[in-house]
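Take a look at this one; I'll ask things after.
One protein chain omitted, others in place.
Each chain gets a letter, A and B, in the order it is written, and its residues are counted from 1.
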Amino acid sequence: MIRLFVSVIVFSLLVLAAVDSALAQEETVCIQCHTGQSGSLATPVEEWRQSIHAANGVSCHGCHGGDPTDFAMAMSPDRGFIGAPDYASVPDFCGRCHVGVRQNYGESAHGQAVEDGGAQCVVCHNAHAVKKAEISLINEEDCSRCHEYGRAGEIKAAMVETEQMIGSVEQNLDRLHQLGIATDQIEGGLFDLRNRYHSLFHSVDVEKVRSETDGFQGELQEITQGISDIDSQLAQRKIWGGAAVALLLFGGIVSMLIRRTYHDEAGH
Amino acid sequence: MNWKKQVIDFIETRLGIRDILEQNLTKYLLPRNINAWYTLGAVLLTLFMIQFATGILLLIYYVPNPAEAFQSVERIMNEVPFGWLMRTLHAVGANIIIIALLLHMLSVMFMASYKRPRELTWLSGFIILNLAFALCLTGYLLPWSQLSFWATTVATDAAGAIPLIGDDLVRFLRGGSMVNEATLGRFFALHVMGMPLMLGLLIGFHLFCVRRAGISRAPFGPDYQPREHPDHFEHEEHHDGIPFFPNYVIKDTAVICFFLAFFLAIVFFAPNLFFPESAFEPADPFVTPPGIKPEWYFLWAYQALKIFPSEIIGLGVQGAFMTFLALLPFIDRGAERRPFKRPLFLTCYALGILLFVGISIWGHYS
Partner (left out) sequence: MTTHVTPPQRRKFLFIILGGVGAAFTALAVWPVWRYLLPREKTGEDAKIPIAKADIPLGKAHFFSFRGQPAVVLQPAPGQFVAFSAVCTHLGCIIQWQPGKGECLCPCHAGRFGTDGQVLGGPPPKPLDSLPATVEGDQVLVG
């Protein structure tokens, strides 16, 4: 009996005990080979590791094609390998995925002038260390590399308020998500809005940004309203919860007092 | 009302309920120096009943299938009226039960109530504690979140450290080489049917043991004298004692109220204590979330495994420690129960608690 019991205990412990298990993610042949190289052949991997592409699982072959599983054929055009695009083809290169932005950009002053050295995607977003698009990308230092900051500053000023609204909605959604509220639908809507808004920026047209800002802010206000509805529901739950806790504490105290009456009685 | 009396009389004549009630309530006398720690059993019964009730309610909307489990829990949390309450009660309640179980065990240890003739009470209680741990572990997987999936992966992985049979055991536990649909199936069956059944039987046995042996006198006060238990069965009588009902039941009620107040305060004001972020992300077998840690009550085991140079030694030490705890009444057999007359025991007891807390904190921050 005791032996059986011991084995039950040992068995359950084994089940319960926990250890680290870091599942090493398999790396593609691109990364394996390029990390070992030096200079400009290695830096793209380093830069990419910091990027939003890496964070979302978009790896080398996502943009450059090729075969990430085969050392010999990895960079063969037969397997769809595309090397570094030339300057003016970068918008098409990125635009294979970022279709919406590509379109707005194409219509903009930047896009119209791309053959003559007009700014394209990587001029502002970097080639491999692609960061999440944020309003801080528009700044005097970067824009002044090519032209006066004046108009860019105006666009930034026109966008900043909406951008802050988006940021605060994102934070609120994060907070609600951690409470177990299903925010996927709202998050999807916000992602869509954010994307449309950022494509709008690529038109680099101050008037267009200004005229459409009201619409975007209206949508954001609707989302914010939804969030505050959820918040007031949560607050209401707390009120009822507080009442239940208070009731229990009161019940506990009354029970203690009743218990004391028995004590007093026995003492007499 | 006449018909009411008739019904009562009808049952009374046939079953003699009144006598049973008297024997177990008003004429069931408890020691005069009984203290508040003795109420933890009643508190635990209440908590287990809440788990049973909320568990059954959750079963109505839960779907035990990897494709739908996460969604079904999300629906419970967001769409079903008061589903969030049932789910939070059930999940937080599991933690509260572990707290109460540990307190119950520690107070019984401090007062040395496990000693002869109550060895079986202790043993069944210890199995209940382990069963509660196992219920926590199996229940953890059911929401099929990132947390569920990876915590279960990591926990079942530990069994692989056993020599020879390790790998086969892991496969058996998981129903495959990885945590998958088969794992959810067996954990679900164990969590909602197998283990609750065993738990119910064990609780019944535990209570039977308590009632048969009688409530032990607290080993405090000037009147207390340790005594050897005779070789034959003897119910511990307390002729000058207080009746269980209503005198002590009201004290049970008071402590239950306070404990539930504490429980609900967490449910309503700090549920996030027990829900890390990954609890609300659907399981993804291809992405390990950073910083997966076991729940607080497993941290000591988790850290103990890391301290020792090899996992086998770590597991061995844990196994030896748990076996020692299980067999405590058979090892510690002296009649003395007063804590302050048992300096060796008291030192080990205090150091043991400090060690448990210390290793857990270490595990939390490591």
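Following the convention adopted for this analysis, a residue touches a chain if its C-beta (ideal position, glycine included) is under 8 Å from a C-beta of that chain, and two chains touch if they have at least 3 such contacts.
Please read these numbers as outputs of a predicted model, since none were measured by experiment.
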item: Contact partner of the left-out chain, one of B:Pro81, B:Pro163, B:Pro222 or B:Pro309; value: B:Pro81
item: Contact residue for the chain not shown (choose from A:Glu140, A:Asp192, A:Glu207 or A:Asp229); value: A:Asp192
item: Option from A:Asp184, A:Asp214 or A:Asp229 whose C-beta touches the chain left out; value: A:Asp184
item: Residue ranges of chain A at the interface with the undisplayed chain; value: 96-101, 103, 184-185, 187-192, 195, 199, 240, 243-244, 247-248, 250-251, 254-255, 257-258, 261-262, 264-265, 268
item: In chain B, positions touching the absent partner; value: 57, 60, 80-83, 85-86, 253
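Keep this in mind: only the chains that are shown with their structure count from here on.
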item: Geometric centre distance via CA averages, chain B-chain A, whole Å; value: 40
item: Contact set on chain A toward chain B in their complex; value: 2, 5-6, 8-10, 12-23, 177-182, 237-238, 240-242, 244-245, 248-249, 251-253, 255-256, 258-259, 262, 266
item: Chain A-facing residues of chain B, complex; value: 74, 77-78, 84-85, 87-88, 123, 127, 130, 133-134, 137, 151, 153-159, 161-162, 169, 173, 242, 246-247, 250-251, 253-255, 257-258, 260-261, 264-265, 267-269, 271-272, 275, 277, 279-280, 288, 294, 298, 301-302, 304-306, 311, 314-315, 318-319, 322-323, 326-327
